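Structure below; questions to follow.
Just one protein chain is left out here, and the rest sit where they should.
Chain naming follows the written order as A, B and C, and within any one chain the residues start at number 1.
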Amino acid sequence: MTQKDSVDQFKILREIMDKFLKERDWKAFHTPKNIAMSIAIESSELMELFQWNNPTNDEVIKDKELLEKVRDELADVMIYSISMASSLNIDLYASIKQKMLKNSVRFPEKNK
Amino acid sequence: MTQKDSVDQFKILREIMDKFLKERDWKAFHTPKNIAMSIAIESSELMELFQWNNPTNDEVIKDKELLEKVRDELADVMIYSISMASSLNIDLYASIKQKMLKNSVRFPEKNK
Amino acid sequence: MTQKDSVDQFKILREIMDKFLKERDWKAFHTPKNIAMSIAIESSELMELFQWNNPTNDEVIKDKELLEKVRDELADVMIYSISMASSLNIDLYASIKQKMLKNSVRFPEKNK
Partner (left out) sequence: MTQKDSVDQFKILREIMDKFLKERDWKAFHTPKNIAMSIAIESSELMELFQWNNPTNDEVIKDKELLEKVRDELADVMIYSISMASSLNIDLYASIKQKMLKNSVRFPEKNK
């Protein structure tokens, strides 16, 4: 078994997403403009969980109810992002790695 | 080789992200509130690419300059989302699959 | 009666807002960061009303239920904006007029 045969998580998620949209005839609604709006809307719902407070990471981890909400909203942001990438034939995994590399060059390490 | 040994893309991205933040002493800035804001800000920059127009997916694919910008902004949304998931010990891949399943139940197929 | 004595709508709104916050001891929560987040959250709720559709202005005007929601969300955006301006001693009315003037210079008229 080579690495190519192994689990490609982003491919699996893209396939689940495409199947979901096709079964519901929702492909037509997933225009770039609508999905960009949807990502923004979901990210705002995530942000709303921290509107009036400023918990540490540990405090969120201990607050099971809040953590579950964060998990849910974060998943919604990701789902629309994966849908957009799929519709535009963008390789999301490669894009993220490439952008991280770009960021590493743009923001050099402190002690180097 | 079992599936467990195979490529775990989300784990790889999380490790790149954690290393990047650690090398720059930026962990302290990545509070849930700040990262939720950052995801919203990046998603707004993605949305800005479609503020006054409404191209089809094919039109975006053909416009290489626009596609590159979409790719970049989408990666930024994902990078902050992965950072938040990492800080909160959230298994993003499992969360997305679980939310998709929830959506499948919530929005039944048309012909079933 | 001179113009100076006449109705200053922004001043009236600012006074209503300040009184409201003071009576509830909420001033402390209205930090610039929190209010900027709140404006973004309310504007996302406004945007959600047009997430999957693209009505004309006339269609919104005729849809009394939708129009009421738009009215409400728009008011929320304004209320937080007025609160931020008040906390920072910003003269909102003057700022808007000044920015419109700046825009007029930045984007010259077509036939001039």
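General remarks:
Going forward, a residue touches a chain if its C-beta (ideal position, glycine included) is under 8 Å from a C-beta of that chain, and two chains touch if they have at least 3 such contacts.
Because the structure is a prediction, the values reported are computed rather than measured.
Residues 29, 34, 37-38, 40-41, 44-45, 47-48, 50-52 of chain B touch the missing chain (whole complex, contact as defined above). Where chain C meets the missing chain, the touching residues are 1, 3, 6-10, 13, 16-17, 20, 23-25, 30-33, 36-37, 39-40, 43-44, 46-47, 49-50, 53-57, 60-61, 67, 70-72, 74-79, 81-82, 84-85, 87-90, 92-93, 95-100, 103-104, 107, 109-110.
Simple rule for what comes next: only the chains that are shown with their structure count from here on.
With centres defined as mean CA coordinates, chain C is found 31 Å away from chain B.
Looking at chain B, residues 37, 40, 54 sit in touch with two or more other chains.
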